[in-house]
Structures are given as structure tokens and as C-alpha cells.
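First the structure, in the form of C-alpha cells, and then the observations on it.
Removed: one protein chain of the complex. Kept in place: all other protein chains.
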Amino acid sequence: MSSNAQEHEDRPWFLAHHFDTVGQQMSSAKLGMWLFACTEVLMFSGLFLAYFILRDLYPEMVLVASEELNKTAGGVNTVVLLTSSFTMALGVRAAQTNNNKALKRNLLVTIACAFIFMIVKYFEYTTKIEHGLLPGAWFSALEHGYMLPKYSRVFYGIYFTMTGLHGVHVIVGIGVLSWIYIRARRHEFNSENYVAVENAGIYWHIVDLVWIFLFPLLYLVK
Amino acid sequence: MSDDSKKTDEKAEDSASTDVVATKTEKPVTTDGDGHAEGVAPEKSYLTASRGVMSWLVTVDHKRIGLMYLVATMFFFLVAGLLAIALRTELFTGQQDFMSAATYNKVFTLHGAIMVFLFIIPSVPAGIGNFVLPLMLGAKDVAFPKLNLLSFYVYCIAAVMLILTLVLGSLDTGWTFYTPYSKSTGTAVIMATMGAFVAGFSSILTGVNFVVTTHKMRAPGMTWNRMPLMIWALYATALIQIMATPVLAITLFLLVIERTLSVGIFDPAMGGDPALYQHFFWFYSHPAVYIMILPGFGIISELITVHSRKHIFGYRAIAISSVAIAVISFFVWGHHLFVSGQSELAGIVFSFLTFAVAVPTAIKVFSWVATLYGGSIRYTTPMWYAIVFLWTFTIGGLTGVYLGTLSVNVHLHDTYFVVAHFHYVMVGGTVVAFLGGLYHWWPKMFGRMYNETAGKISALLVFIGFNTTFLTQFFLGHQGMPRRYYAYLPEYEVMHQVSTVGAWILACGLFLVLFTLIHAIKSGERATANPWAAVSLEWRTASPPIEHNFHATPQVTGSPYDFPEIDKSGKH
Amino acid sequence: MIATFIPPEKLGTPSMSDSPWELLPTASNHAASLDWLYLALTIVCGISFVLVIGAMFYFMWKYKKRSDEDRTSPLTHNGRLEFAWSAIPAVFLMLFFIQGEIDFVKLSAPPADAIDISITAEKWKWTIEYPGRSAASTTEVLDGEIAPLLVVPKGQPVRLLMSSKDVIHSLYIPAFRVKKDVVPGRYAFVWFTAIEEGTFPLFCTEYCGDEHSSMLAVVKVVPPEDYEAEVRAATTLEQGAGETIEAFGEKVYKAMACNSCHNPDASVKVGPGFGGLFGKTESMTDGSSLTVDENYLRESIYQPNAKVVAGFTPQMPSFAGQINDEQMNALIAYIKSLK
Partner (left out) sequence: MAHADSTQNSVYLNGKPVENPHEDHHHVSPVWEFTAVFVALLILTILTYVVSFAGLGPASLPVAMIIAGTKGALVALFFMHLKYEDRFYGFVFAVTLLFVAIFFTLTLFDMSSTDELNEEAGIKYKRTVEDSAEAAESAAAMKAAGLKPAAAGGGGH
């Protein structure tokens, strides 16, 4: 290490030993997070491709089966996630401007929005389960008086896989944001050391980005 | 820092005329015999810096994590290798010898799955790469040391899950888990797919670590054109690991959902389409075969230059072809589906793109052979392995052209020709390069030299055994012997017996490598800091290196291949 | 079926070629052009291999270390050479691509007048149905071994329309150089014109489970004039004159590929063995037990999943419509005769 003993004192507490400057550590952390965000995008792309293939194999089935989905619930969830994205961006800005109080407030609003999203999803799922619009062996829509085309269970399989995996990512997001909130309460973040908040923001925006594409494809497209 | 290195900055860097770093006047920070710089109290190497098992289990030192990866991956290489010997012995005759058909199917599946997910993908990048990358970059550690340790433990969880599959009724779907067979079979498909899923995470974490380290933590003065080609290769591998593995994650996740909730997207009985699974799977798995071979390219670039004392021929071409292979490898996965219900139009497109990926690989091989021109070649064991690599990889590459040609592929697909091709590229390519790399960096890792003659004998045995085993399989494949066959027609018997004998010789060679290297750790004679008089940064620190790699952050002023023997007088 | 216990000389499926080293017979219209391309590939790749490895050995000999004061060449790159050795391989690769693509298009475009034979692949047997013949074709080829017989006229294009009942299989006739995966849920086709008489093996090359390596068929190329007679012989399964009912029953036992899951002795293979089965009391999966008699045998052949013996999974396919009464009686007589 080119830094001798004297320099040790003025190294900020959050600078790891193997980095030379704070800038290097921050840009490394951000690049690492962006690469992880790319893996998330690529993973969800697999599900979107499965959806497009299903539309290619059974165009009319997908249209009829997607009619049963609750459009307003999807719309409300979209608005909720967009607000959470907005407050997350404000939170990152608050961290950059040493405004710890605003950071905590925004984090709480974001976590609250995430909870609302999960609750709306809970109601959506329960109605589906009651009406038997489920994948595979559980598909009993005909007994509930739904005249659905032959392979609708595959559509609901894809619907539950996509929204379920997205829901798991929202729950993980709640965990990450709560951890950031706890650290914010300990005043760990300031205009020098805010990369953790920014990375949580990147993760949350990716989750929101996936839902922005998922909502029209599953719920709206004719 | 002496004035010399400042003057050298003025000259145009990285062209041939750069003043060589270790000029006669400036004595590089050499260390005397037993591994510590003169005048400084003998500093402990990373091996002895802290004692006790806990110091290893919770270490964040990239060198220790690299060693742990090496031990784990070589253990699984042994396990899967023994399975391979069992397979070849069973195939000695056309009918049942000592395994039933069901057991044979489980053995070849586990041989494939363990080799791919637990040995060949992590071994060079995470094993040798973890150890060598920060040293070659002149960094103190990788960008995210804790993430590096997490990657190792995620790998261990994946290993435990794959071992658990053995207990839960093993797996008989082939390492590709093709549906609908993998959906209906009763064996432990979910445990195995979850094992591969978790191994994918470990691969992504290593990839992220390497890309960020290469971008952000290079030594002062090390521009992209002064990086050793090993780093270029590991960087290209890391790119693929990041971009391809998530698609494997979602494919295996959908397969598990298929088996548990029977969604029906891959199951034709419920309206899905198995060809869709093959597209998903091979979109990951073809780039994955480049994850396997690219690090091997990196090692070979190092071995050939250091041991023939010559600057690499066509540095820019090799560096860019590594990244080019990484990118083009995402376009070509369709050549695995030529005969499996893919449309002819798509087949034509994929065949054309497959030939596009062959060109950069050819450039690399030609450049390596051209590097030997005008050299002063030292026939050390690593050099022997590099020569064996050139022979076997050239055959592997050329036979790939057969399989890329559409009509010939119809005849050769899923026959032993394919088995021989990918073993030539994977065993003849990656494993031979991996062994060469182990011999090359063993003095740096343990500060001990291996026994040269034993090393050369092992190289010879590996060469003879490997070629006997797999050269015959090309003829088997052309004669129409299908793949994964447990019992075969009598006229294939002669070739199978030759191949089985070859497999036993190869096994002896590999065991000899194991003993030579382990023997070297205990009682090899001490190695100096730079036994091969190489110029890249990892040879500038003690061997075995101190815990934080370098006393003073090294300055890089020239290319890593400016050997003192290179004749700069311009009359050559 | 290559039974797992029969020594090689008893194996009846025809050998591909007389001696192991003789090249594959070129028995279809595709074979000649493919073999030519294969040869061209081998020559070009062989020459480039010799050049590369020859250069390597030459350099290894000429530039081996002679003394510690060796001076090595400062050469680091040569633009023209590097361009040459990427352009030349690219040209050769394009030639191979184009030739491969031309043959591949021919492989995928069957002529209109091709005879359609439909083949159904299921776990570990091929069922071959000829146009206009109801019964599937299974004939004993040689002693000891049984494989479905695909009779093909010489010189006439034939199109095999294939589909699979369960998992992915793959129909591969090495002598004709044709192969196509039989993906369940869709029809796949392969076409060829046989140009050489003889019998050639047909493999399944996509891994499909335990008996993947025993899932064979035999392709028999016959002159066009007696194609009809051969097909009728292949698809009729009657009691030959002077043939005891047990012998005919054994022919039915092999023709319907019962031996791919049931052994003639008492040992279990996939299903229970037939040895000593008749008259034995078996306990069923639902706990009830009954003695094995004609009715039980007849019922479990037509509806196998009705009463399954304890310890076995209901995976036997139904043979309803494939075995007529006469063949059924012979089969039962044969099973009765097995101890």
C-alpha cells in the first residue's frame, strides 16, 4: 500500500483497505450493482419470451384468458410502484444532500408503497384462487362457469410465474430497503457515502421497470 | 520510484520499442531466495499469515479463496473422472458388463453434470483466476472480497445439492435436462436443477467481481493494451458469465415450476413445446462452453510467451478476439437444434453465424503458433502442456467446422462425433490448459518447484491417453454410433475397446499430475520469486506472495511481454 | 431389440457394413453428396491441421533454447499476415456453409410423389404403419432378436411422417444419412430414396430413458416390384402352416415388443416376468388379489391400468386395436407355456 501510517488516520471509516480512493470504491460498487441489474433484466427476459411464445402459439387463447385478469388492480399497482420509484429517487437525492430526515421519510414511503403493492396482489391472487384460474392440475375454471379455451391453464401458469417471481423481488426489495432504513437511522449516509442508498435505488427501479413492461403485456394487450 | 520509469513514460507506450521495464539499471523489487524483500523483516506469506481452519473458512483474501476453489473443483474433477472411467469400462463390450441400463444412464448424467457445473466452469476462472487476476492487475484484492467468499460458499451449497441428488435417486436425464423426459422421470431432477441454479449464482458473483476489478483496480499505468492476455480472457469470460447465466437461472426455474405446478409451457401434453426449452437452455449453454474455453486461451497466451521468451504475436488481435468470441457466442446457440424440430430457415441462419464465431478462434491459434517464431523455447512442463493444447485444440476446433455445416450435421448430430468434438475442446482444450497453468503458477502459489521429469511424463501420458480415447470416437461417430448408448452394435466394439484403453492411460496421466503437484507442495525445492523470469506483475512479488500482494503498488510502464531476451537493436 | 443379455453372435440386427473398417454404405440419394462434402471437409481440415502443427513443430525445433544469451525476435504483429489468416479461413468456411446449406435444403424438401409411411415413437419402440395397411409392422428378423421392419422400395422417394407419444426420440438411419428428432406435440418428417438393396439398422439418437439403446428398427430395401408382397408379409401376423400355437404366440410376444419390458422367465425387467405367471395369485396395487387367468391377461393387455400388480407403476401402453383375437389366444397360450 502506498499509504504509510500517517495517511491511515485520514482514511474515511467507510473506505475498504483494498481501495485507494473513495471515488474508486463508489464507482466499483455502482458498476457491480449495474451488472447485477443486468442479470435481473436478462432473467426476466426469459419469462417475457415465454409469454411472447405463448401468444405466438395460441393468440386467441391468450386474449380470452387475459380478460379474466383484474385491470384496475393492475393499474393501481402500477401507480403504487411508480410513486415508490419516485420517492426512492427523492430518497437518493436526500442522501446526496446530507438530508437524513428526508432520506428516512422517503424510505418509509417507499416501503409502505411496496406493502400496498403486495396487499393488492394478495387480493388479486385470492380471487383467482377462488375462481380456479390456476396453473396445471388446479385449473378448475370450467366448474366456476368460465368458458375458457383449451390451453388457458398454461396462460395462468405463466401469469402466476411472472407476477409471483416479481412479487418475490418486491419482498426482497422491502428487506433491502428496511436494512438501508436501519443504517440511515444510524446516520451512516452523507453526501460522501451514499452509494448503498443509490444501489438500493437501482435495484428498486429495476423491479419497477419489470412491472412497467409486465402490466400492459399481461393485463391490457388485445 | 527511480527516475528510470518516468523516462520510459515519455516513449510511446505499448509499441515494440517501449523501454523494457526491468531495464538492466533498475533492479525490480526482487526478493532473495526465501521470499521476503531485502532489508525488510521476513514477512509472512498469505499461507502462513494466519493459522487455523477458521482463518481459511472466513478469509476474504482472493488467494486463499482461489486455493479453496482449486481444491474443491479438483475434488469434483476426480469424482466425475472416476465416473468417466466407469462409463468407458462398461462400454468395453456391446452388452451389459457390470452396470444396468438405468445405472449407466445415471452415471453418464452425473459425469456430465458434475464436470460442467462443478468443475470446468468454476475451475479456471474461480480457481486460477481468483488467485492470479488481482496479482496480474497489481491490485491488493478483488473489488468485492466478501462477495468473493460468498461466491465460494454458494458454490459449496451447489456442490452439496448435486451430491444430495446422488442420495435421492440420482438423475438420469442427461446434463441438459431435456423436457418432456426431465418432467416425467422419477429421479431427483428438482434437486439437481436447483444445484445447477445455485452454481449459476456463484458463477455470476465471480463474473461481477472480475469485471469490476478489471475496470476499476488496475495498477497505475496499466492501460487496456498493457494488460496480460490472461486478464483479457478472464474479462471476456466474466462478461459471458454475467450475461448468459441468468437465462440458465430462469430456464431451470421454469423447469422446476414445470415439475411442481406443471405449468405446461415445456410439456407438449399440456400445450407447451419442448423446442422452447431447448432454445432457452442452449441460449445459456453455448456461451457457457465459451466460459469454459476462454480462460484456457488466456493461460495458453501466458505459457507460450513466457516459455519462448517472445512478445505475443498480434496482442490486439488476440485481446479483441476474446471479447468478439464472448459477444458472437450469444448468436450461435441454434446449431444444437439443427435436427430437433428447428425450422430450416433458422438452421441456415445459425449455421452461418456459427462459422462467424470460428474465425476469431482460428486467429488465436495462428497467433500462438506465430509467437513461437524467433523465440528461445524452454521445454518446461507448462510449455509441453501448451504444445499438447495446440495439437488437441486445433483438432477440436476443426471438427467443429464439420458440425457447423448443416448437411453433415444431420448425419453427425448426437453421435460419438459430437462426443469426440466437445471432449477435444473441453478436455483437450480447457483441462490441458488448466494443468499447464497449474504447473506454471505452482511456484507462485506455494513457493515450491514441482519435479520437472514427472511433469513431462504426465504431459506425455495425458497426450497419448487423450488422443487414443477420443480420436477413435470420431470414426465411431462417422460410422453412426449414437450418443449415450449403453449397448451398441457388434461392429463398433473394436473402436470402443481402443477408446477404453485410452481412457485408462489418460486416467494414469491425470493421477500422475495430482501426485506431482501434491508432492511439490510438501517437498519440492524452494522457488524464487520469478522462476520463469516473466515480466507480468504477479512475478514481481514474493512467491508465495504476502497477504496484501505488493509492498509498494507496482508501476506499469511497458507491455507484460517485454522480455529481456527480446533483441531491440532493430537489425533482426 | 438388443437384449442386454444376448451374446454378440446371437444379435440379429444387421451389421452396418461387412467389416468394422469399411465406410458406411451409401444407400440413399443424400449419401453421395454428403460423403463428398465430408471428404472435402476432411481434406481441407487435414491440410490446415498439418500446416499449423507442422509450423509449430518446425518452430519448436528451430527456435529451441540454445544458450542463455539467445536473442529473440522483436516481432509483435504483422498486419498483412493477420488479415490473410483471417480472410482465407473465412472464405473456406463460407464455401462449406453454402454447400452444406444446399444439401440441407434438398434434405428438407420431399418430392410430391413420395410414399408416406407414418412412424410413431414411444418409450423404447417404433410403430411403423404403411399406407393402406391397418396393422403396424413388426416381423421377427432373425432368431433371438426382434425389431420393427421398415420396408422401403428401391429407387422410389419415401417420406416418413413421425410423431412421438411421450418424450423426444430421434429417427436416425446412418446408411441413408438422415436424422430427425421426433418431438412430441408436432409432426416431423424425413425423406430419402433408397438406392441400394439390403438391410440397415435404424437408431434412436435422442436420449429417451432406460432402453434408449435398445430402441432399434431395421430398414429393408426391396426391389419395387415385390414391395407390396414384402409389406403384406411384414404386417401380417398369422399362424403359419404347421406352426404350433405356442410358437405363433412367441412370434406375437416378440412382434408386439413385449420383451422390451417383460422377460420370458420369472425375473422382473420393467414389468413382471411371464415365467410361471399363469395361475399365480397376484396382489394388486389396490390391495385385492386374484389368480392370473385368460380374462386377467386379456384385460390387462387391452386396458393395462385397470388392475396393476402391486409394486409396479401403471406405465404399460394399451394394445387395444393392435392385437386381434387370434393373436391374443396364441399369446396367452405362449404365456401359459412359460415356466
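A, B and C label the chains in the order they appear, each numbered from 1.
Here is the rule we go by: contacts are C-beta pairs under 8 Å (C-beta built on N, C-alpha and C of every residue); 3 or more make two chains touch, one makes a residue touch a chain.
Not measured: the values here are computed from a predicted model.
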item	value
Displayed chains contacted by the hidden chain, counting the whole assembly	A, B, C
Of B:F331, B:Y379 or B:W504, the residue in touch with the unshown chain	B:F331
Residue, one of B:T73, B:T109, B:Q342 or B:T415, that touches the chain absent here	B:Q342
Residue, one of A:I119, A:A137 or A:I212, that touches the chain absent here	A:I212
Identified contact with the non-displayed chain, of C:G185, C:P201 or C:P272	C:G185
Chain C, residues in touch with the chain not shown (by the definition above)	108, 110, 161, 163, 184-187, 189
Contact footprint on chain A, counting only the chain that is left out	20-21, 23-24, 26-27, 30-31, 34-35, 37-38, 41-42, 45-46, 48-49, 52-53, 56-58, 60-61, 64, 71, 75, 78-79, 82-83, 85-86, 88-90, 93, 96-97, 147-150, 152, 191, 198, 201-202, 205, 208-209, 212-213, 215-217, 219-222
Residues of chain B (touch criterion as defined above) contacting the omitted chain	6, 9-10, 13, 215-216, 218, 220-224, 243, 247, 268, 271, 273, 275-276, 279, 283, 330-331, 334, 337, 341-346, 349-350, 555
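As a working rule, only the chains that are shown with their structure count from here on.
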item	value
Pairwise touch network: line, ring, star, complete, or other	line
Chain with minimal offset from the mean of all protein Cα atoms	B
Whole-Å gap between the CA centroids of chain A and chain B	35
Cα-centroid distance, chain A relative to chain C, in whole angstrom	50
Set of chain A residues in contact with two or more other chains	none
Multi-partner residues of chain C (at least 2 other chains)	none
Contacting residues of chain C [partner chain B, same complex]	2, 4-8, 11, 13, 15-17, 19-20, 24, 30, 33-34, 37-38, 41, 45, 48-49, 52-53, 55-56, 59-60, 63-66, 70-78, 81-82, 85-86, 89-90, 93-94, 96-97, 99-105, 107-108, 166-168, 170, 172, 174-175, 177-181, 183-186, 188, 201, 203-214
In the complex with chain A, residue positions of chain B that touch it	139-141, 143-145, 147, 204, 207-209, 211-212, 215-217, 242-243, 245-247, 249-251, 253-254, 257, 261-265, 270-273, 276, 280, 548, 552-553
Chain C-touching residues of chain B, taken from the complex the two chains share	15-16, 94-96, 100-102, 105, 172-174, 178, 180-181, 184-185, 268-269, 272-275, 308-317, 339-341, 344, 347-348, 351-352, 355, 358-359, 362-363, 365-367, 369-370, 372-379, 387, 390-391, 394-395, 398-399, 401-402, 404-411, 413-415, 478-480, 482-495, 563, 565-568, 570, 572
